[in-house]
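One protein chain is absent from this view; the other protein chains keep their places.
Chain IDs A and B follow the sequence of writing; residue 1 opens each chain.
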Amino acid sequence: MSILTAEQKQIQQTTREFVAKHIIPFAAQYDKSGEFHPYLLDAARESKIFAMAVPKEYGGLNYSALTQAVVLEEWGYGCGGMGTTLAASVLSMDSVLVAGNDEQKKRYFAPMVRGEIGSFGLTEPGAGSDAGSAKTTAVKTGDEYVINGTKCWITNGGYSEVFVIYALTDPTKGVKGLSAFIVEKGRPGFTIGTVDHKLGIRSSNTVELLFKDVHIPASNLLGKEGEGMKTAMKTLDLARPAIAALALGIAQRALDECVKHLQKRFPDPKVQPGQTLQFKLADMRIEIEAAREMLHYTMSLRDASVPFSVESAIAKTFCGDLAMKVTSEAVQLMGSYGYTSGISKLMRDAKIMQIYEGTNQIQRLVISRAVLASAPAAAQKAGK
Amino acid sequence: MSIYLTEEQELIGKNAQGFAKENLDPIVVELDHTGNYPADVVKKMAEQDFMGLFLPAEFGGAEAGYVSFVEVIENLSRSCPAAASIVVNHSLAVYAIQRWGTAAQKKEYLPSLASGKTLGAFAIFENGPTPGVGPDALMAVKKAEGWVLNGTKTYVRNAGKADVYVVLACSDPAAGAKALTAFIVSSKAAGLTVGEPKETMGLKGCPVADLNFENVMLAETAVLGAVTEGPELVAETLAVAAIAEAAQTVGIGQAAVEHAAAYSKSRVQFGRPIATLQAIQTLLAETATDCHMARLGIRYAAELLDNGEPFQVEAAMVKQFLARLHSKMLLDTVQVEGGFGYSEFMPLPRLFRDIAGTTLLDAPADFPDKTIAAALLA
Partner (left out) sequence: MPKLLACYKWTLNEQDIKINPADLSLDSSRAKGKISDFDRNAIEEASLIVEKQGGTVDALSYGTPAVKQSLKDALSRGPNKVYWVGDASAENADAFVTANVLAAAIRKIGSYDFIFCGEGSTDMFYQQTGPRLAQLLGLPCISYVEKLEIEGDVLKATRKLGDCLEQVNVKAPAVVSVLSEINKPRIPTLKQVLGAAKKPNEEIKVSDLGLTPAQLSPKAVRKGARGFVMNRKNVIYKESDASANVAKLAASLAAEGLR
């Protein structure tokens, strides 16, 4: 792990205390009921953590990328679902950070500073990995846009104040006709549809968004028409490490719970778990350590304004896959106890990390393209 | 071994699949939601002769053999792994009594277990890491009147619904794990209580609970096998469990890969069904291959058992193989279905939760390695 500054250590400590007080004691309950509870927003309001990525001039905490990763790892450690609530809200405001003008930033960031949350609305029933085949339309009429369509699997939808919605301003141009918009809760015609019941991250709110002739002012357009996909991709670059951080937190939690369980089961120092179990723990530690380094390196690239798109994809893939591996191993290792206790939640929560914000297959496409593109240049140089 | 099933074994497998489609498919979602023991379905399974499948005819069994057993378990598991779990755990008690019971014990217990009139269970685990060792061990003390049992058995499947428990207790603390003795215990025994049902990640509908023994008095005739035969009984019965649970695992994996394959044909992204993408094909192919290879290993071990040959190493190998792969099968098939594979409106999340439990609840995690290594290094 990166060497944290004193300030970062302080933030980590404060976050850890917050998670221990407000998240860990309630995680199992909301996992069971499968609902998001806004108590979380009330508890977090004073800390302004939902504005951790908002720049200072808009009243936010302006945390560096690395600090954000530290915070998200702690939240993931407490509960993957509640961590997702935070990560998805930051994801939505990242779009405004990328493509919004000053006035838009003021408008979008203000609720975050007040402790409210936002949603990122790209996915549709027919547009999952193929985000470009979105069908929601935004037709310009006068100085307004009228939005029609459906978004699905939108995190926080039922509780967000603000949304970034991706819609086609020019359906004939396909993905090049996609644009990004701010849509506020309460606009007539904008309703919440079905709530999804999920295998994991059940304390996170996941819903359908329904748009029927929703009028928004033209000033809600983020950037220019047709730049939607570019904005979405830049947003996801920023947001992918957040998922990596959540995944890392889940993995660390799984390892810690394993150790706690084994210490209870083998209280006599003369009778300890055999090598098979010991080596499994070592492997879990090796992977978590490597993942954390990868993630922190990626964050330091971003903080140094160095391009980090590929590293972002690597971090998300690596951390997501390892969280799955570590949690499955943990459940197996803890046997019947693992299967009948909260440990199984970690395994269920980990699975989504390989799927959302770009499946790990999509990430591999991004990474392999970069690998294939770079090789010839390096070989040429070597040839000289 | 013959790679091919006999006509009867094929028919039995086909019929089990038909039975599962007709009787298990309609209840599986609700069973997962409520976790209520499906007594009606267990009765129907008994009517199909599943509860005394490998028992001799003299006890009302079908004498269908162990290859048929795994065929049935796999096919039941393709529809409802929880129902298969009930049969598997019942069958472990049946196996133990059939194998080590006296003529009187067999006559007393086997016919009603075979007909499904009574349900069996096998209790091995304790709170301590090694059954029979340490302060958490279930102790059996020999008195003039018989044996007195005190302690707790944990995570006993079918607990609370079972009528007959085969229980392992420590009969000599000085000898520890070597002094395990098996007892046949009636659910009605005075001093025996069943703990709160445990909430499981999956396989809901197959009850799991602790068994608490408070001065439970058992007659000498309750001892199953010789007093010192417990460790052997455990090892062999757990080997049978390994084979049966492997069949469950493969059934779930097969159901998952078939569902994911069908999904991938109909899900269109980037202008084509995702089934045409190599990455998807790889995920599906690996899962199908793992199921296929495991199935052959399972059949082989079952056939050794049918022929009365040593089978424990082969059983351990099949468990070892699947312990590494079973999660992967469901992780990959859920991945194929993406967001839909994560939504509880679809069947894969339930299969994900079920498969995590099939190699867990009946044996210590390192038993396969030890067994295989011992054979190699002898």
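By definition in this document, contacts are C-beta pairs under 8 Å (C-beta built on N, C-alpha and C of every residue); 3 or more make two chains touch, one makes a residue touch a chain.
Predicted model, so just to flag it, every value in this text is computed and none were measured.
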Partners of the unshown chain among those that are drawn: B
Option touching the unshown chain, where B:L11, B:A262, B:L296 or B:A374 are the choices: B:L11
Among B:L24, B:V41, B:A64 or B:I355, the residue in touch with the chain that has been omitted: B:A64
Touching the absent chain when the full complex is considered, from B:L53, B:M317 or B:L331: B:L53
For chain B, residues in touch with the removed chain: 7-8, 11-12, 15, 18-19, 22, 47-50, 53, 62-64, 68, 72
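Everything below uses one rule, namely that only the chains that are shown with their structure count from here on.
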Cα-centroid distance, chain A relative to chain B, in whole angstrom: 39
Residue ranges of chain A in contact with chain B within the complex: 123, 126-130, 133, 152-153, 196-200, 265-266, 268, 271, 273-274, 276-277, 324, 328, 331-333, 335-340, 344, 347-348, 351-352, 354-356, 359-361, 364
Residues of chain B that touch chain A when the two form their complex: 125, 127-129, 134, 154-155, 198-202, 208, 268-271, 274, 279-280, 323, 327, 331, 334-335, 338-339, 341-345, 349, 352-353, 356-357, 359-361, 364-366, 369
